[in-house]
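All protein chains of the complex are present and in place, except for one that has been dropped.
Should a chain be cited, it is by its letter among A and B, assigned in written order, with residues numbered from 1 in that chain.
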Amino acid sequence: MEDITYWYALAAVLLFFKMLAIAVYQGFHRIGKMTFKTPEDAAFVGREAAKEELPQVQRGARAWSNDVENIPIFLALGVAYVWVEAAPGLAGWLFMTFTGARYMHTACYLAALQPWRTVAYAIGVACMLAMCVLILAVIL
Amino acid sequence: MEDITYWYALAAVLLFFKMLAIAVYQGFHRIGKMTFKTPEDAAFVGREAAKEELPQVQRGARAWSNDVENIPIFLALGVAYVWVEAAPGLAGWLFMTFTGARYMHTACYLAALQPWRTVAYAIGVACMLAMCVLILAVIL
Partner (left out) sequence: MEDITYWYALAAVLLFFKMLAIAVYQGFHRIGKMTFKTPEDAAFVGREAAKEELPQVQRGARAWSNDVENIPIFLALGVAYVWVEAAPGLAGWLFMTFTGARYMHTACYLAALQPWRTVAYAIGVACMLAMCVLILAVIL
């Protein structure tokens, strides 16, 4: 790793793969059980539209919903962190801990594991809080 | 404030705190009323899963849903704005007006205040439109 932008790039790539994994998980269940809620999707395989998404698809959707509430703002804080040159030595630790926590969060959501899902969520938020403090220490 | 990247960093930090505030608001109501829709969450406190989220949690979810439709693209436009060096003197005004409008939007959503919620939404969109015009003026 050369510098802080490399850690950012690695986090973005790993988080993309994590989100893609949910899409694959949902697609696997939708196709495996030939169950589609969107009418044109069901029609394409000659089925009636399902009234509800499969439980696994719903669970994936909730995991993804939490992702989109957390990951984009982390990535923006990461850009700010790089630009204001906040604590370069901590960047790798913070970015990778956040990324690991989000992998853990998705795994716990799909496996219905509590309190570990909430622990993973809290670790992610703690990383972002630390980034905010380090950023504010530079710009204020 | 030294330069335009500092305004970006400040906007990212303030928008993170705003989103976090919704999470705290939702958690406060879920825990205060011991009402959880996700089965493993309810089981963890020895309750049955609720059929529906609490009204306050649903309202928070709608506010957050509007956030994720608006804030990430604003943050990306902000990066573009900085990179192409579009009107540096306006950056602070645009970034802070957008941020303030999103605070107002969330407050109005949680308090069910119309037409102020729509006004706040429109101010945010107007800031992004202005950013688009200023960016396009440089790159085209």
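Basically, a residue touches a chain if its C-beta (ideal position, glycine included) is under 8 Å from a C-beta of that chain, and two chains touch if they have at least 3 such contacts.
This structure is a prediction, so every number in the text was calculated from the model and none was measured.
J.: Name, in rising order, the residues on chain A that touch the hidden chain in the full complex.
T.: Residues of chain A in touch with the missing chain: 1-2, 5-6, 8-10, 12-13, 15-17, 19-20, 23, 38-41, 43-44, 64, 67-68, 71-72, 75, 78-79, 82.
J.: Extract the touching residues of chain B with respect to the undisplayed chain.
T.: On the chain B side, contact with the omitted chain comes from 62, 68-69, 72-73, 76-77, 79-81, 83-84, 112-115, 117, 125, 128, 132, 135-136, 138-139.
Everything that follows uses one rule, which is that only the chains that are shown with their structure count from here on.
J.: Give, as an integer number of Å, the spacing between the C-alpha centres of chain B and chain A.
T.: 17
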